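Dropping the structure in here first, questions after.
All protein chains of the complex are present and in place, except for one that has been dropped.
Let's turn to chain A:
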């Protein structure tokens, strides 16, 4: 995948997740970051740092992005969430407008 088609998501601890832009844009917030006119830093460098999201949560979020794309194209499977992640995941979802 070309670099222009991916985006690097960085967790609070510094873990980097490289996902396709298409998947990342499942989040309305990330979509705005990457498409807003005027060229914010994120759009220029192709990476976004989330100082308030931990790596396990961000990983789950990335999984969700891809699951969501498949779901939208008609593949209806379950998305499993460990109970201990639920709260943080929900807060992150609110933040990311997902």
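The criterion applied here is as follows: a residue touches a chain if its C-beta (ideal position, glycine included) is under 8 Å from a C-beta of that chain, and two chains touch if they have at least 3 such contacts; residues count from 1.
Going forward, contacts and distances are computed from a predicted model.
K.L.:
Just go with whichever of "Needs CLA4 to survive protein 3", "Cullin family profile domain-containing protein", "E2 ubiquitin-conjugating enzyme" or "Actin-related protein 6" UniProt uses as the name of the absent chain.
P.N.:
Protein name of the absent chain (UniProt record): "Cullin family profile domain-containing protein".
K.L.:
Tell me which of A:6, A:20 or A:98 is the one touching the absent chain.
P.N.:
Checking the options A:6, A:20 or A:98, the one contacting the hidden chain is A:98.
K.L.:
In the full complex, which bits of chain A touch the chain not displayed? Write them out.
P.N.:
Touching the missing chain: residues 28-29, 32-33, 36-44, 48-52, 64, 79, 87-91, 93-95, 97-98.
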